[in-house]
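In this view, the complex is presented without one of its protein chains, the others remaining in place.
For chain A:
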């Protein structure tokens, strides 16, 4: 009995120690001498203009507040920190430790109070918007979370618009994003792991996962990959993506991105791990399956039959957007016998007046379309609209009237362009693949298209995201996961058992939280 209580106390002590940032061996420990520590810290900040210090005396004991201008809420600081400290009547000749005890035990100066023991930790705390109090003859500093920097308020996500979902999207500060997730999953198994990335920027990133759903091997792999990053700065989620991706030259993503807290919650509930990065509203989620690109939150707000219909539309649009121009070029150049005569005559009549071969025409017009899209994307909205109008008039009307391109080709490009917007996460892949398919279609006809499709399929099938083949649940096949893949079945069926991502690797038996022999396809020696 006594042993068990003692064990618990030890465990609590260990936990408390773990929560306190311990100085690393190569860091400068705080000496306890205010003057010396201030010299070291000022040198660290290189006397930067925004580094503010306020030196005060509390009952004869010298102390100093350190902060960064613009990152601290000054009103909160004066109300909760300065006023109580300066107005409290300490006994005459109070020792520095008494002041510390008073702050720690008899006031609630700040909800977020951390003891730090080295100059580097003080630096990091100040940079994160903390106010640090140094007291002479105390060999540690107290950091108070009083962040007060301005940030964009929570608004509707611009890149992931939903019809019937929540209007909340992630914003830039990490803590606010964390709170948005916590508000949606009130479970003790939801865990946040915070750590810095970037040698210079020391950007805070946060791993979010459900302890009872996530695979330990996935977590281990992810942490290993993150700790191997030696970038100087991490400014957006795009900086981390290549380090998490298995194959850097792959066309299809194996790390998904979301701007929506509800989508993130749904994904971590399936055993995935999300990564929030301070300063960016886009969270990364791993592992990412190919079929995820065709799912959206609205699928679960609509009725099952409509959601399934929309899914099918998305899959068809994807294939139309990458294959249609290539097949059109291949069929009209090499296999005209496939087309009905009436359609063939119309195409022939339209193409008779144009100066370019049909393949070159397709390449030029798609290239022009990509230029206009890129131009309209980053311009101010009114100018962007003007670019679209000019583009539509030039390509859609003037070019056809001038006999530069055929009307069927304009229709093909327009259909392809619209279809490519149906699956936004795959837009990059679609744009590039379209050109490849046109090239192989114009040089080898349907033979080239089929051959290229085969290579593409085998390549996609070879790709794994943290041990899970991205083609799951189609190959390897999982009947339970197919309930929400090409079709979205009713919630009565879906609620029976939530499929965990871990079960889709074709090897693991799906025991969450246990070690599994993940199906990593990275070692070529094992393949032959």
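Please note the rule applied: a residue touches a chain if its C-beta (ideal position, glycine included) is under 8 Å from a C-beta of that chain, and two chains touch if they have at least 3 such contacts; residues count from 1.
Convention: contacts and distances are computed from a predicted model.
Enquirer: Pick from "NADP-reducing hydrogenase subunit HndC", "Peptide/nickel transport system permease protein", "GerAB/ArcD/ProY family transporter" or "ATP synthase epsilon chain" the UniProt protein name of the chain that isn't shown here.
Expert: From the choices "NADP-reducing hydrogenase subunit HndC", "Peptide/nickel transport system permease protein", "GerAB/ArcD/ProY family transporter" or "ATP synthase epsilon chain", the unshown chain carries the UniProt name "GerAB/ArcD/ProY family transporter".
Enquirer: Hey, which of A:340, A:355 or A:382 is the one touching the hidden chain?
Expert: For the chain that is not drawn, the touching residue is A:340.
Enquirer: Counting contacts across the full complex, list the positions on chain A that touch the omitted chain.
Expert: 331, 335, 337-341, 343, 444-448, 450-451, 454-455, 457-462, 469, 471, 474-477, 506-507, 517-521, 524-528
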